[in-house]
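Only one protein chain is missing from this complex, and each of the others stays in its spot.
Letters are used for the chains, namely A and B, taken in the order the chains are written, and counting of residues starts over at 1 for each.
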Amino acid sequence: MLLYTVFVIALAAESMTAALAAGRRNMDWFGVCVLGSVTALGGGTTRDVLLGHYPLVWVEQPALLLVTTAAALFTIAVARVMEKLRMIFLLLDAVGLVVFTIVGCNVAMEMGQPVLIVIVAGMITGCVGGVLRDILCNDVPLLFSGELYATVSAITACIYFFGQQWGLPAELVMIVAMVIGFTLRTLAIVFKIEMPRFVYVPVRGDQSSKR
Amino acid sequence: MLLYTVFVIALAAESMTAALAAGRRNMDWFGVCVLGSVTALGGGTTRDVLLGHYPLVWVEQPALLLVTTAAALFTIAVARVMEKLRMIFLLLDAVGLVVFTIVGCNVAMEMGQPVLIVIVAGMITGCVGGVLRDILCNDVPLLFSGELYATVSAITACIYFFGQQWGLPAELVMIVAMVIGFTLRTLAIVFKIEMPRFVYVPVRGDQSSKR
Partner (left out) sequence: MLLYTVFVIALAAESMTAALAAGRRNMDWFGVCVLGSVTALGGGTTRDVLLGHYPLVWVEQPALLLVTTAAALFTIAVARVMEKLRMIFLLLDAVGLVVFTIVGCNVAMEMGQPVLIVIVAGMITGCVGGVLRDILCNDVPLLFSGELYATVSAITACIYFFGQQWGLPAELVMIVAMVIGFTLRTLAIVFKIEMPRFVYVPVRGDQSSKR
């Protein structure tokens, strides 16, 4: 099935961009493979653990671990070339975002979850991998820093869910949701569209105000 | 039921204080909602995942996600006012601590867990949300920094468990446990009572001593 092929390509692409992040932190080859695999598969894993949906995708299909590990190791060889293809990887990341979102919605819908959980499951699948990558790299998650990323995932999930609710054919709705999501994300990259930020400077910047 | 009402109010209060933490890090509006929701619901989620207690609270009652998200967004509008109400939010956080602890104990007791797991389940429910908030904010968890917080949760859980073991009526024990826990936490805030710290300075401060 087409969705599955794109899903595997997106897994490899996510693993490769995460491997670059590992390289920027001088991680060893093992760390590169772990960071790539966690980033690529972490969203789906988090979704399945939260929904109690066992076995996890990569436990059922361990070959996916080989895909993400191979992609991460391959990155070590081709890092310099990837730099020139940066726009292509940003677009592949956008493809991953919408594909993972739709895969996540599918899992929740098959479990008969209500609309809010379907959308959240799609967003978790699309976005959490990058959050785990940033935690392992000891960064504040990029996801919260203004980029139009999670919002794209939410919109894709809404179109996909409500399109099917309105009786449209599932395949058509999937393609429409993916195209709109991908276009939105591409526009956000090109025109640097950002979410508004909440900038709060406490009057007293003391430690005790942390809680 | 009274406990449930207080539980929802505490969820909103935890989400609001976490939203302020997000604002101090200039997160975008989406990040504010995620940080608020993860902080408010993360303790119960961690408990349920560790105990294998599915479905999770917010998957069963997705409306709770709306409460935490709305509370976080509302914070953006009223941040300046909240600063003046800081003591009230500290007290609401104390209410949340004891209520979440008791809710967590209830879940473990209904599963027939032994005493140690009941107390740990209560503490996880009361305390882990703040740990997740600090990890996402890239801080060392405030929970480990000396405040009398987890200890209050442990004491509350012990009173609640052993009170019922001794045959006292559940409702009375719950109220007593909550009042004692809340009082302890308030005293700890007012008198800045702290846990002793373990200060260890290695003779050789080398990298290799990390492991």
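Heads up, the rule we're going with is that a contact is a pair of C-beta atoms (placed from the backbone, for glycine too) under 8 Å apart; a residue touches a chain by one contact, two chains touch by 3 or more.
None of these values were measured; they are calculated from a predicted model.
Q: Kindly state which of the options A:M27, A:V115, A:C158 or A:I180 is in contact with the chain not pictured.
A: A:M27
Q: Which listed residue (A:V6, A:V98, A:A121 or A:L136) would be found touching the missing chain in the intact complex?
A: A:L136
Q: Can you list, in ascending order, the subunit A residues touching the missing chain?
A: Contacting residues on subunit A, toward the hidden partner: 17, 19-32, 34-35, 45, 49, 52, 54-56, 59, 62, 65-66, 75-76, 79, 83, 86, 90, 93, 130, 135-138, 142, 147.
Q: Tell me which stretches of subunit B touch the chain missing from the display.
A: Counting only subunit B, the missing chain is touched by 49-52, 113-114, 116-117, 120, 131, 135, 138-141, 143-147, 150-151, 194-203, 209-211.
Just so it is clear, only the chains that are shown with their structure count from here on.
Q: Would you mind pulling out the distance in Å between where the CA atoms of subunit A average out and where those of subunit B do?
A: Spacing between the chain centres: roughly 28 Å.
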